[in-house]
Every structure is written in C-alpha cells, then in structure tokens.
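Okay, here's the structure, questions in a sec.
Rather than the whole complex, this shows some of its chains in their spots.
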Amino acid sequence: MKLREIDWETFHALDAEAKGAYLMRESRPEHVLYAQQFGRAELEYIGDLATTIRRISKSRDGRLYLGRLLEDRRAMLYFSQPSSRTFLSFTAACEILGLAIGEVRDTATSSEIKGESREDSVRTFSSYFDLIVMRTKQKGLAERMAWVLSNSERPVPIINAGSGADQHPTQALLDVYTLQRSFEETGGIDGKHIVFCGDLARGRTVRSLVLLLRHYRDLHISFIAPDEFQIGEDILSALRESGANVSLGDRLRDVLPSADAVYMTRIQDEWDTAAGESKSISLEDYAITEEELAFLKPSCVILHPLPRRAEIAPEVDRDSRAVYWRQVRNGMWVRTALIAMLFGVDGEIQSYSGKVPHGPAPSA
Amino acid sequence: MKLREIDWETFHALDAEAKGAYLMRESRPEHVLYAQQFGRAELEYIGDLATTIRRISKSRDGRLYLGRLLEDRRAMLYFSQPSSRTFLSFTAACEILGLAIGEVRDTATSSEIKGESREDSVRTFSSYFDLIVMRTKQKGLAERMAWVLSNSERPVPIINAGSGADQHPTQALLDVYTLQRSFEETGGIDGKHIVFCGDLARGRTVRSLVLLLRHYRDLHISFIAPDEFQIGEDILSALRESGANVSLGDRLRDVLPSADAVYMTRIQDEWDTAAGESKSISLEDYAITEEELAFLKPSCVILHPLPRRAEIAPEVDRDSRAVYWRQVRNGMWVRTALIAMLFGVDGEIQSYSGKVPHGPAPSA
C-alpha cells in the first residue's frame, strides 16, 4: 500500500492505525506521522538502532562515520509552532548523521502574508531539501503534506514533530525507548508495572505512549490523577482490549512500592477554562519529592517528558532512579534512528557496529 | 574597470548597466547586484553551469564532490527583509557547495539600537564571512556595501537577494534559466512567443526578466493585463529597441494558442492605495484554470514566480506544462552556479563533469 495509490479523501478519512499501513514500506517508514504506525517489531528495531547509534557515537571514529552517512543531504526544520527543545533535539539528530539544515521558525517571515496557501509554502520550501521535520499548530498539515509530496514528482519524507494538541509521535517513541533501556537487564517491558501520574486527560504524551504500550504483554498500568484529569475512556478501553491490567486512583503512594516505572506529568493549566479547573488540585499529592523516593524499589525508574514544575522536586535529580535527563537524550537517539531509517542507511549502521544488517520483522 | 578605481559618488550615479561593468571581472561577477550586469554570454554560461551542477547532484558521489568545493568557506545570510523562500533557496545553494552559514534575520537583534550605522553593522558582520547574501528594504544598501567592501582590506563578494521594490537579480536569472531549460530541445529562447499576464506594473519580477530577454533575438512578447496594471513605457521602449515584436492586450485567451511560454503573476494588492486599484479587476480574466489549458500548445510551459493566489488553479499543477515547481528548484541551481562563479570554482565543476573548462565568452 502506497500513498501514491490512494486519493486524499479516502486516506484522510482513515484512522491513525489504518493510515499507518500507507506510511510504511516493508517495515520502514516513508513518513513519520503517527506513533500508531509502528508495531512491536518496529518499536524493538528503532530502540535497537538507537542504541547502536548511541554506542557508535562514543568514539570519535564512530562520530565521524555517522557524520558521513548523510552529509550529501539537507533537512528543513519547519517549526511554525515554537519549541526550542524539540527543535534542538532534531537539529542534533540531523547533525549526528551529517545532514545540513535549513530552518523556518517564524512563519511571519513566509509568504503567507501575500495570500499563499500554507500547502504551497511548504511545498516551495520542500523543493530545496531532502527531509522535512514539521511542527505546527495546524492539525493535519503534516499528513496533508506527506500525501501531497508523495504524489509529486519529488517525494520528500516528513517527520511530524508535533501538531497542536494532536500527535507528537517521536515523543512517544523516545518514551518507549527509555523504558526499553531501563528494563534492558530485567527482561524488557513485558510484565512490568508502570504508573502514570498527573494530568492524564490533557497531555497528548501519555495518551500516545499508552497506545504504544498495547504492543507489550502482561502489563500492569496505574493511572493516578485527580478525577477531573483522569485518563480518557477511549484510551482505557483500547488498553484493556490489549490485555493489560489497568487500575485507576488518586493516591500516588499506594502504587509506588510495586512500580517498575513512574511516569510523572505536569498539570497543564494552560488548557484551563475560565473556571480554572487546576486551581483546586493539591499539587503535592501528584508529586515526587525525596520523601516519595523512600517508597520506590531500588530498580524503579522515574520518567518525565519535561518541562516540569513542582511535580518532581529538584533534589530528586540526584537520585540514580531519576532517568528524565537521560530520557531527553534518548529523544535525540531515537530521532537519529528514525532519520537513518527514512534514508535507508540503518542497515549500513548495523553492519558498521558488527551486526548482521536486517530490517524489523514485519509486524502483525 | 574595478570598483577600487571609482569613487562612490561617480559609481552610484551610473545606471544599472553601466554599473555592471564595474561588477564583472572577465565575465565573472565580483558581486551580483543587478540582473543587467549579465550579457547574453553570461546568461548562457550561468544556465549551462546550473545544469552541470544539477546533473552532478544526481549521484551521491557528485553531491559529495560539490560539497567539498567550498567547505573551507563561510557565507552570511543577512535578511533584514524577511523572505523564507529566498532564504531557504540560498541556504540550500550554500550547503550544496559546502559553505557554512551564519545568519541575521531580525535586525532588531543587531547593534543598530545603539546608534550604529547600518554600514558599520554589515561591515562588522562581514568580517567573519567570505560571502554576503543580502536582502533588505533599503534600496541601494547592497550596492553601497559592495563598494565599501571592495575598497576595504578584506573584499567580500555580495549577492543582492532582493532590495525593496527595486532589484532581485537572482529571480530574473532563474526565470531565464527556466526558459532555457524549457526550450532546450526546441532551439532555445530565440524566436519564441512569451506571454506575461497579471500585474505587470507593480511586480519587479517581470520588469527584470524582460530586460534580460532583450539579449534574445526575434522574440514575440505579449503583455496581458488590465489597463491600470499594464507594463511600463520604459520597459516597452527598451524592449522595442532590442528588436522584439511586442503586443499589449487584456484578453489572455487570444494569445494562449500561439504562446511558447506563459508567465503568470499575482495582482500585488499590497501596493494598492486607499482607492483599492485592484478591487475592480475580474481576477478570472487573468488566470489559468483547467479550461485555459485546452488552449495551450502541448509544448507550451507555464511559469509563475510564486507565491500564487487565484491566478493559477491548483488543478493545473498536475499538468505537465506547469513548470513553476521546477522553476522554484531552478532558483537553487542558479544561485549555486552564481556562488561557484564568485569563488572561481566553476571551471573545476566543468572539468569534473567532463567539459573543457571555459568562462563565458566576453559579452558585447
């Protein structure tokens, strides 16, 4: 199934998972638009490739090798919705592979003021580049451009780097990778107890990650949140269908002792209505301080998508179970892995590291 | 004739063509300020070089070769007048040749607030770079800086990437190149019928292009526009002097059947006075939709400098005669060719592609 063989209306009407089939070509992405386009085999492969790249990067020779792979290519970072952290992470990912960069960060500088459609703008900019990393407030623009460019004379892959409150697939992938790394010595993600805490209703991060966790077996997942910010029913039923053991609650300390990972999130009060839904919440009930650390298993890891506010005290940073700074860096490795796959240099990278080159096994 | 041998007032008082002689050194540009500085031999040479570069770029080896040519050089993109498309096109052109880039896009970030002259600002920034690509609202700043830097201890070439409503020479050059490519198999530009349509009075694009077309023989040029936006008398008489056959009108369909190229432009209503000159125009009379396509010869090409609005319907994009997306990419190749000439690596490039290295023949 290819994007060239489906008309826009039909494609657009599909759900994210069905779209996924059109975005993959033999388990390699042609575009990266939705977390759901990746099955378990791909998740494992991406994590494995990210680790390979991370290890190669430890030596100067390795860094020079990686930096030659795509030095004849150029990426455009089109960030009409500002985000320095995602921008810099993708910048570094491109630079690791040697890609040159062009950037649009302020769309006031584009021709839109002259009445050009955003589609024409992006297509124009794409003319000069071999990859587009796109972050925008406009829901669906990345998907639309992926279809337009795949149907043009000069197809260019697109990575969705976040679109409004909608999708941010590379965040979900880096979260999975952080769990994979954290459980590397303990049998992987299957069978673990993972706690999500905070604003589970409004953050896209948790929703996307949970959808990917459906690919793992025998999970116990706890959602700890004030009632008004509890995880959505749609996610819950999707998760239950996958066979996971799910529990809901509002008392973090009850679940900490058995947790293998605690994923903390920020109360996103920027989405509050005039009623100020967040104001009545006792933030300390949904926070980890030095006190909570005492309840955690020695092997438990603490994740956070960042930026954080009060939900993790700065003192916690010094605890070896706090892996959120490593999680930040994992994002860079995962993005590098995805770019390598888009350009088909992942096999070469595996060969360099002494592995037999192979793509991900076809997913179910 | 060199910029070092003429004082500023004398140089500044010359017309663009006379200035051209001071900007060229044996048919190679020392700066790129005016479309008029190039004669026919140079136009042919630039087009030929752009095509050579474009072809070399098709292979990875070729791209790596090009990317080594100027990897020891740095370009500053000074864009105090925003334009993402021109900015990205030059970014890509620099990157193709391996130039590193530094950029100033928002002059609010410069020292001008401390009372520095813009001339001092640009000279300071130029200290760190080997090439300046400059886009500014200030008419004449690029010319002034070219003179200042050519008369300093450290001459640095300047490319004018658009100055106000004034000059935008690389746009005119990419338009000529698009015509050259389009007529590659049909004997070149000489003798062709070229239609210009839309806002011919206020767009600098058509004016600059027409001035360059004077170097070609036996042209028939039709200008289709509402009376109030018809091409200026100065351009018309310059064109007639060159021997071209010129016709004016306001009915697009009358000229379409015999056209070899149709150059569409946008009604630039941002220049309207309070009277709203553009409001009374029937835009559909100056537009190409699927209907108009039926009137065109199979070999006719449709150009547009972009951004477009209603003057070309999106459905037209799918017609093979629509070359405006290719025209966008031609801009990148032409700019790459110009940079190669400024640094004198054009001969090497020709050798690489198996051609006997040669500069353009001296123009008349």
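Going by the order they are written in, the chains are A and B; count residues from 1 in each one.
Just so it is clear, a residue touches a chain if its C-beta (ideal position, glycine included) is under 8 Å from a C-beta of that chain, and two chains touch if they have at least 3 such contacts.
Since the model is a prediction, treat every value here as computed from it, not as a measurement.
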Which total copy number does the whole complex reach if 2 copies are given here? 3
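Here is the rule we go by: only the chains that are shown with their structure count from here on.
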Compute the distance, rounded to whole Å, between the mean C-alpha positions of subunit A and subunit B. 41
Contact footprint of subunit A on subunit B as seen in their complex: 60, 63-64, 67, 82-85, 87-89, 91-92, 95, 105, 266, 270, 306-309, 325, 328-329, 332
Under the touch definition given earlier, write down the residues of subunit A that touch subunit B in their complex. 71-74, 76, 100, 102, 104, 106-111, 113-116, 120-121, 123-125, 127-129, 152-154
